[in-house]
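Yeah, one chain of the complex is gone here, protein chain that is, but the others are all in their spots.
And now, subunit A:
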Amino acid sequence: MTSSEKSFLAKHFSHVYVEKEVLSHPVTIKILENLRSSQIVKIDNYKEVFCRAGQNYSLQEKSKKLILAKKYREFLYPGPSICHNFGYDNFFYTSNILNCIYSCDYCFLKGMYSSANIVVFVNIENYFKEIDAILKNQSLYLSVSYETDLLALEKIVPFSSAWIEYAASKQNLTIEIRTKSANFKALEKLKPQDNVILAWTLSPQEIIEKFEHGTPSLSSRLSAIKKAIENGWKVRLCFDPILATEGWKTIYEKFLNQVFGELNREKIVDISVGVFRIPKDYLKRMKKAFANEITAFLYEELENVYTYPKELKEDMIATMISRLEDFLPSYKIFVV
């Protein structure tokens, strides 16, 4: 964004909409302390703002607002079939934040919600309570940064650290925090936990610049990963989604060389690889709000999911796997 654009747009979180019921919740108070100059607007229910008719998603992305709310019921959801469970049974995900501070052109959230604003369910203690009850009878593999990038928001909403601290005391719980953030500093003071996987999504710098708006550069993500590994954290790398943009073979080849030239491959827990895929209905909605290389691609439909035509997809996966196997044993590579 140029400075002239910035000069007339309200900054992100210029407004915080707060459900009256959570006005005095400790998490709300903490968040508002970090956003002292924002306008606070009291609301009854987050849907009044988040689900309004007449919102312009792509314009809202220029000035995202924060909505603080209370979540009722359904704190966990079974992992969807288009995501990998990495061999764990009982794969669930949870969403105490909806939407993301970044703006990737391929993000499924753009097809899921009619608003680009970010909802934070502040009552994280209710999520913990629900999980406590489940853990009594079974173990759980939980993706906690599913409909957002939790770590990217850590400065304002300290939920990554809250989840890690919670997981620390739970034997049969494994959590994955997936991120593109380079903000490892926010976790530096925490003790690394065996049952916490920090999963970084990595993309070639060309892809970042073209499609992953607002996200940190590849080199700053790699620096964050290096620090996390040095500090003893379990790190997963996610090469997902791989995008079939012009020259993808050369772009990804160079990228993998850079990644494994910089990172200690022995210390990587595992890797996930997947090509772009999206539920059919989401793409339909994305098309209405955005017109770009991602939405205009001629995808193939398979069981209500759009993805690249079979041959291209196979070529992309095979190319990636064959290169990745130069760096890591195949049992550490998961194809989504």
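Brief remarks on what is shown
Heads up, the rule we're going with is that contacts are C-beta pairs under 8 Å (C-beta built on N, C-alpha and C of every residue); 3 or more make two chains touch, one makes a residue touch a chain; residues count from 1.
Heads up, the rule we're going with is that contacts and distances are computed from a predicted model.
Taking the options "Ger(X)C family spore germination protein", "Selenide, water dikinase", "Purine phosphorylase" or "Branched-chain amino acid transport system permease protein" in turn, only "Purine phosphorylase" matches the UniProt protein name of the chain that is not displayed. Of the candidate positions A:48, A:194 or A:281, contact with the unshown chain belongs to A:48.
Looking at A:63, A:90 or A:319, the residue that reaches the missing chain in the full complex is A:63.
Residues of subunit A in contact with the chain left out of this view: 5, 7-10, 14-15, 17, 39, 41-44, 48-49, 52-56, 58-60, 62-63, 287, 291-293, 295-298.
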